[in-house]
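With one protein chain held back, the other chains of the complex are shown just where they sit.
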Amino acid sequence: MAHDSSDPIGHHGNSEMVASATSESRMARYVLIGLALCFVGLFVLMPLAAVFTEAMRNGAGEFLTVLGDPETFAAIRLTLLVAVIAVPLNLVFGVAAAWAIAKFEFKGKAFLTTLIDLPFSVSPVISGLVFILLFGSHSLLGPWLQSHGIQILFAVPGIVLATVFVTFPFVARELIPLMQEQGTSDEEAALSLGASGWQTFWYVTLPNIKWGLLYGVLLCNARAMGEFGAVSVVSGHIRGLTNTMPLQVEILYNEYNFVAAFAVATLLALLALVTLVLKSLLEMKFSEQIAASRRH
Amino acid sequence: MTASTRKRWQFRQPSVIPGFGLALGVTLSWLILIILIPLSGLLWRSSALGWETFWAMATDQRTLNALRISFGTAFAAALVNVVFGVILAWVLVRYRFPGKRIIDAMVDLPFALPTAVAGIALTTLYAPNGWIGSLLTPLGIKIAFTPIGIVIALVFVGLPFVVRTVQPIMEEIDKEVEEAAATLGANRFQTISRVLLPGLTPAVLTGFALAFARGVGEYGSVIFIAGNLPYVSEIAPLLIVIRLEEFNYPAATAIAAVMLVISFAMLLVINMIQAWSRRRYGYGT
């Protein structure tokens, strides 16, 4: 059906009378669009703008000096390290979980799916706390770890564990609906042609899910690099050693070093924007593959 | 199928697809190692406190206030998100306007932006000398360092949930349904309020529950803007951190256990809404 292209705030109708049947008056449309734009502007765009303006408050020179700081550099390195470990682990887990859940029918499947989603409903602080209770000096494992000189809390392993916990469901929950929608006929065809299990996965399943997989990895990575609460609890805030970028932001901010805090925040905001752009591109280009998972 | 299950109990239906054992094995070990052992550790530690100690710690006045603030502000923020989330989803699904694609992408910013960054950015905006705060101070409205500030932060954090659960359902609304309402004499307002919105109820409830659950547990974006005054603007996750820093592990454990139980209850509620909706209307969310 033709669109009324002369109307920039158009509706999927084409004349005034029809508009009254299945669309709102022009006035109502403007009001609703206005409300929506105000809401997004106030709650999303302005905070984003604030990050960049605050970082540049004293000019680009100071901004760059802050970023050259060794502590900041160490925080960036740690953040990348954590993501490089946590994301592949959850990628492997996510593919395995999706394979088991989407391709087979077994008892307790719904329950398993709920368990996988569990970290979404746990406060990040609690996600950190559970590892303190598990590995802390008061715990069962604590004294044993100490006597063997194994440092988990207030060190990189603890940060990785907390991050893995928090980002646990991301890849799996993108893949499960996608693979469920695709069914098993492609795999059955490959098997009937003599392919082995791995060949089937590698040449048939993986190409079918690669964009959905990338999408999940993207979201998982954004969360892994940006996680604050859980990491904050287990890290011990040791400067230059166990500070990730979000923690560095907090420390600098609490020291009233606002420009530095916002400078580091800028990097994280850019990461978020890149994630959003890639996500939108994936959604645009491979909408049918990703549509399944957007429906949660 | 029923005949065979009646004959003997089967863990899984036979399938020619290989790899079930490996995939389920990896899944379960990882799940047990990373999620279940740590979480059950928390529950075990809180049960080790003994009921009386646990109850005393969970009902401590400061704890109760913190829980009340966390749940109250999360509830208020989720309500705001329901109203604006539905409007935003409607506008994105139904209308064309310049910049629509960017707005659509920006809805996911709260998912992608680290919470600490959101926290300091919102604080800067709403502080008495900030862009928005300075406009409101002359009117006597104080947002940062009050519970209202917490609500603002939680609105930000929960914004994508309602939009993203409602949007796909809205996209699937059959245009014929609206035309049907019109042919039966319904005006536009009646069509929206009595036909379209009730059809969205399960999705809206799910979005609300997700935003609420996220808001209750939220930490990073709140602590900067909240002011963290005990009894007034101190949220439960922050109180856990404070107790930890005091090495008061039992208290931290007790608060966490209470929050966890409530979160699980909410998860259950979300699943029930979806199952109910699928059973009754033939569609889930």
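Letters A and B mark the chains in the order given here, with residues in each chain numbered from 1 onward.
Just so it is clear, a residue touches a chain if its C-beta (ideal position, glycine included) is under 8 Å from a C-beta of that chain, and two chains touch if they have at least 3 such contacts.
By definition in this document, contacts and distances are computed from a predicted model.
Chemist: Name the absent chain as its UniProt record does, using one of the following: "Phenylacetic acid degradation protein", "Sulfate ABC transporter ATP-binding protein", "Putative ATP-dependent endonuclease of the OLD family" or "Cytochrome b".
Modeler: So the chain that does not appear here would be "Sulfate ABC transporter ATP-binding protein", according to UniProt.
Chemist: Thinking of the whole complex, not just what is shown, which of B:53, B:201 or B:248 touches the missing chain?
Modeler: B:201
Chemist: Which residue from B:36, B:83, B:184 or B:232 sits in contact with the chain not drawn here?
Modeler: B:184
Chemist: Just the residue numbers, please: which parts of chain B touch the chain that's not shown?
Modeler: 174, 176-177, 179-187, 190, 194-195, 198-199, 201, 280-283
By definition in this document, only the chains that are shown with their structure count from here on.
Chemist: Suppose each chain is reduced to the average of its Cα coordinates; what separation in Å results between chain A and chain B?
Modeler: Those two chain centres are 15 Å apart.
Chemist: If we count contacts the way the header does, which residues on chain A are in touch with chain B in the complex?
Modeler: 3, 8-12, 20-25, 28-29, 32-33, 35-37, 39-40, 42-48, 50-51, 54, 89, 92-93, 96-97, 99-101, 103-107, 112, 114-126, 129-134, 136, 138-139, 161, 164-165, 168, 184, 187-188, 191, 197, 200-201, 219, 222-223, 225-229, 232-233, 245-247, 249-250, 253, 258, 261-262, 265, 268-269, 271-273, 275-277, 279-280, 291, 294-296
Chemist: Given the complex with chain A, which residues does chain B contribute to the contact?
Modeler: For chain B paired with chain A, touching residues are 10-13, 15-20, 22-24, 26-27, 30-31, 34-39, 41-42, 45, 84, 87-88, 90-92, 94-98, 101, 103-118, 120-122, 124-125, 130-132, 152, 155-156, 159, 164-165, 168, 175, 178-179, 182, 188, 191, 213-214, 216-220, 224, 236-238, 240-241, 244, 249, 252-253, 256, 259-260, 263-264, 266-267, 271, 285.
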